[in-house]
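The other protein chains are all here in position, but one chain of the complex has been omitted.
Naming follows writing order (A, B and C), and every chain is counted from residue 1.
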Amino acid sequence: MNIRALQTAVPSAGPPLPERYGAVRTLTLDLCRTLTPEDMALQSIPDASPAKWHLAHTSWFFEQFVLGPHAEGYKPFHPDYAYLFNSYYQSVGEMHPRPARGLLSRPSVADVRAYREHVDGHMQALLAARASEPTLVNLVTLGLNHEQQHQELLLMDIKHLFSLNPLKPAWRELPPLPASHAPAVKYLPRPAGQVNIGHGTTGFAFDNETPRHGTLLTAHAIASRPVNYGEYRDFIRDGGYRRPELWLSDGWVACQRENWQRPLYWDEDMATEFTLGGMQTIVDTSPVCHLSWYEADAYARWAGARLPTEAEWESLAAAEAITGNFLESGLFRPTAGEGLRLFGDVWEWTSSPYTPYPGFKPLGGSLGEYNGKFMANQFVLRGGACVTPASHIRASYRNFFYPQQRWQFGGLRLARDN
Amino acid sequence: MNIRALQTAVPSAGPPLPERYGAVRTLTLDLCRTLTPEDMALQSIPDASPAKWHLAHTSWFFEQFVLGPHAEGYKPFHPDYAYLFNSYYQSVGEMHPRPARGLLSRPSVADVRAYREHVDGHMQALLAARASEPTLVNLVTLGLNHEQQHQELLLMDIKHLFSLNPLKPAWRELPPLPASHAPAVKYLPRPAGQVNIGHGTTGFAFDNETPRHGTLLTAHAIASRPVNYGEYRDFIRDGGYRRPELWLSDGWVACQRENWQRPLYWDEDMATEFTLGGMQTIVDTSPVCHLSWYEADAYARWAGARLPTEAEWESLAAAEAITGNFLESGLFRPTAGEGLRLFGDVWEWTSSPYTPYPGFKPLGGSLGEYNGKFMANQFVLRGGACVTPASHIRASYRNFFYPQQRWQFGGLRLARDN
Amino acid sequence: MNIRALQTAVPSAGPPLPERYGAVRTLTLDLCRTLTPEDMALQSIPDASPAKWHLAHTSWFFEQFVLGPHAEGYKPFHPDYAYLFNSYYQSVGEMHPRPARGLLSRPSVADVRAYREHVDGHMQALLAARASEPTLVNLVTLGLNHEQQHQELLLMDIKHLFSLNPLKPAWRELPPLPASHAPAVKYLPRPAGQVNIGHGTTGFAFDNETPRHGTLLTAHAIASRPVNYGEYRDFIRDGGYRRPELWLSDGWVACQRENWQRPLYWDEDMATEFTLGGMQTIVDTSPVCHLSWYEADAYARWAGARLPTEAEWESLAAAEAITGNFLESGLFRPTAGEGLRLFGDVWEWTSSPYTPYPGFKPLGGSLGEYNGKFMANQFVLRGGACVTPASHIRASYRNFFYPQQRWQFGGLRLARDN
Partner (left out) sequence: MNIRALQTAVPSAGPPLPERYGAVRTLTLDLCRTLTPEDMALQSIPDASPAKWHLAHTSWFFEQFVLGPHAEGYKPFHPDYAYLFNSYYQSVGEMHPRPARGLLSRPSVADVRAYREHVDGHMQALLAARASEPTLVNLVTLGLNHEQQHQELLLMDIKHLFSLNPLKPAWRELPPLPASHAPAVKYLPRPAGQVNIGHGTTGFAFDNETPRHGTLLTAHAIASRPVNYGEYRDFIRDGGYRRPELWLSDGWVACQRENWQRPLYWDEDMATEFTLGGMQTIVDTSPVCHLSWYEADAYARWAGARLPTEAEWESLAAAEAITGNFLESGLFRPTAGEGLRLFGDVWEWTSSPYTPYPGFKPLGGSLGEYNGKFMANQFVLRGGACVTPASHIRASYRNFFYPQQRWQFGGLRLARDN
């Protein structure tokens, strides 16, 4: 999920925009409530960012794309912040290198909080006066969706940082998982034929979800729930991490180079794992999580199945209500339950490389500069996870990561040719 | 082109099998006629192999998959050769690591030639007796197609090795390019609709070309010839290698890391380039060659166009005769001319990631072990090049390389949404 | 200066031990007075450590080697701190990897301060009761010298971290440099003959300074002051960083690999440099600082001179009073002045590899475990710097760094054969 921010037409449902703005911005701070200044300054891998940086970058986004062009007389909070907190918008100027974000002890967390307050004050004033202007609605909606992506990243990054600490700190005390029923997997048969996927005309979406277009499905069947911990453990016990014939060539190279022997965050004992609530007992019926695409692909091959395509996934999901175990559940880890569970719990890896839809057109201007910037070498994930805000997800939502990445909440669901 | 060898049903047209066997095997040796033992022992990059290794590996293929299982009482020529000359068939045993192929001064070129003669003797005896057995026909046809792939690799690898030598040796004296006409580019309009691509039931194909299946095209237009050197030079002069907005994010990283400033083999003067005939003057009307996918993609963006999908390419090519500037022309470099020139000259990068076709099934046994082994992180190229044997190519042929690789003869043709 | 802790007999002069203990421990905290929790948690390079880690490790040293064995009933403050804050004493157990010190957001700065208070309370109680026991005197004196080394490291590490921050923060507002006189360099002639170097029997020393032993000097001359900024700039302007003939082979490789073009912390403008007080104008008469050994060696060759041996340096310094620009001056950067200035300002690189003195014997036990552990590949520096506590330095003091390291306050003085 390299944060890219893209939009189409808006009239978004739900509460009024100023209220939505306040709610999203408040949630970001609330996610940091248990973090110390030291926690918020560190960067554990180049892919991750310090929590402090997320707080600042999401504020910079509103300053750069909303306040600067639209709030008359607005002056940036600090002349260096555009350099420090730009992520990759090359058309708006030079930027601090991503792997060096963890070297910035200054500005402090307190400075960054003051920056947020400054931006929020100006944004609320702007929204109070002009909340119905379509351009502003579009830009602010985009900024809020962008911030929601960073809420998830913030949790992913903190989890990774804490996992490396021998003290194994908990981000929060988490409630116990609900008593979970583990339904047997069924394969839902689905016929061959043409379907339409991609975002239509109503409501917000990122531009990588467009245009809506037809595609052909072959006859297939798709599993009624994601693969769970217990099933994945069988793969491990059957030598899954030692058998090259189960892996793609690049996957086997990664497995050997990184010395993978189990999913990220599992303890050697295979009975406990690191979570946002510290070390916890693995619940076998919960969807397995923190797999790379290579591991998901190898598991599917071992199971005599395959990953679904994104078109297969989306055409199934389009008819489902968007409910599930999202960030708002407060569980912050996947869990089992009734129903298809296409949404929430874990992002589901698909077999689809992340490529432009036919006829895809980047937007103009800086916000569109990088629309397709990441459309090589990554794979699509669908459905959102237990750290994703519920209001952020759609059936057409396309998330993407490199096949070797594991710190996102990635799991899988099986499919088969019929 | 990680050599993978896969097949479907055969009854191949053309000359009788023993004759074809002799012709293909003889050509391989003929390609080595100007090479010294030292030339044949060196490996310039891990992606390449010594010429000597190609000679031995293609013989091992017949020994392993034809003579061993089918020639009664056959004994391997040397007990260590299976280890030394296996490429990646993990199910038939351990193998010598690919990057270390250039550390094998023994067996010598003379030893390897003796190995070839031994295998050829046994193969001709087998074919004389049983050339009509379908299993043998299938396996031998596969082995010959496999060897043709290595003929092209051998030329790619020698060109790379020689390019690093300050003496800039020529592999052969090459004939001058024919006086070339440079037709203006036209864009051929093509309607939206469903087409079928992939290999059907007649004749040999690799299994990654199957199954034949329907796919939807959107309305588009495709260029009437590949991009040429002169056009590509305009891109360079317009700052193409210094403007990040033209590149995908991963492409820009590769460009910076490798310090790309022009296609592989171009001299700094931009007027000459290294060829299999040594340093030669660049002919501006010839198709540009030795581009990575990232460069092809950046060029297309700069030109306000895009790469074609493999379905667009194949559905156009299916109606064309398979003629063009192949290995048999003796030019060993691309050249301009009349017609669409979809075949020969340069492999044409497509926008399509190399993935399994819907319903793709790997064959059983070792030969099928790795059918899908490389189906991640690579992109498809189509049409064959000036170093490809003509009889090796089909409209449905899928070649594939990583987006950063440049030593294959890769060029591009533009396309546009209509 | 890989902190190694070694001692010989003690009866140390100066104030009573409990008072010295309090003074040293208070100074460490005082050096952190302007630092935020974020400043204290970050690690900019594997060679450096977070300020917080220095605070904790120096406390762990007293806990491990004094309180644990000698304070009856003492219980460690936290069961995991021995693992987290051990530096390299392998005989006392496993340790957290050095390059990962910057991944520890917990324990927090507040936790580490509480740890210090806990240790200080127990130490003061122990010293109040038993301050005259020789074993305790020896161990505590060693612990205080160890802590003084970390005081200097803490300043080196903070300077490095802040230098990478685009905001270029100042650790402290520093007083202006005193008006400085720049005496011309003279070469002091020194005759051939036998001298004794190394630590004798009175007072504290690290064991790498022992045994005192004879060595032969050849006739030579040594410069009356260190090389200064202005002189070094002449070397740069004369192409010093572009002329391989001035460098040792390994030095030239390092220079090219790291793209050195001037001393660490100099700005491109060659007129300003980063200091503990932020960006400041370079004062040409001040001793040049932050040179690697390779640069010092190349400069000397360019100047038609050489570095002094450590025996030449020590035999000259032995007669001098140990006064100079040390940490206590409050300048925190080198400055010019009268006299030989052998002590303070900058550590002076010598031509001597860091090797054991003849007859060197490691002490028994964990404290002696690593006495000679670093006696390969490093070079000796002498005299202390503007960030070294004055009471820490002796004429026989041997500091050592790798020839490519630059973040220590390293400069040079020239010598010549006579």
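Keep this in mind: contacts are C-beta pairs under 8 Å (C-beta built on N, C-alpha and C of every residue); 3 or more make two chains touch, one makes a residue touch a chain.
What you are looking at is a predicted structure, and each value in this text was computed from that prediction instead of being measured.
Put simply, the missing chain touches B, C once the whole complex is considered. Interface note for the absent chain: among B:17, B:67 or B:109, the touching residue is B:109.
In the complete complex, the residue from C:372, C:389 or C:410 that touches the missing chain is C:372.
Touch with the chain omitted from the figure is made, among C:20, C:113, C:168 or C:213, by C:213.
Although one chain is not drawn, its touching partners on subunit B can still be listed: residues 36-42, 44, 52, 80, 83-84, 96, 100, 102-109, 161-162, 164-167, 169. Mapped onto subunit C, the interface with the missing chain covers residues 2, 88, 90-91, 194, 213-216, 218, 244-245, 248-251, 293-294, 297, 351-353, 355-356, 358-359, 369-370, 372-377, 403, 417.
Everything that follows uses one rule, which is that only the chains that are shown with their structure count from here on.
With chains as nodes and touching pairs as edges, the resulting graph is an open line.
Rounded to whole angstrom units, the spacing between the C-alpha centres of subunit B and subunit C is 60. Distance from the subunit A centre to the subunit C centre is 47 Å, each centre being the mean of its Cα atoms. In subunit B, no position touches at least two other chains.
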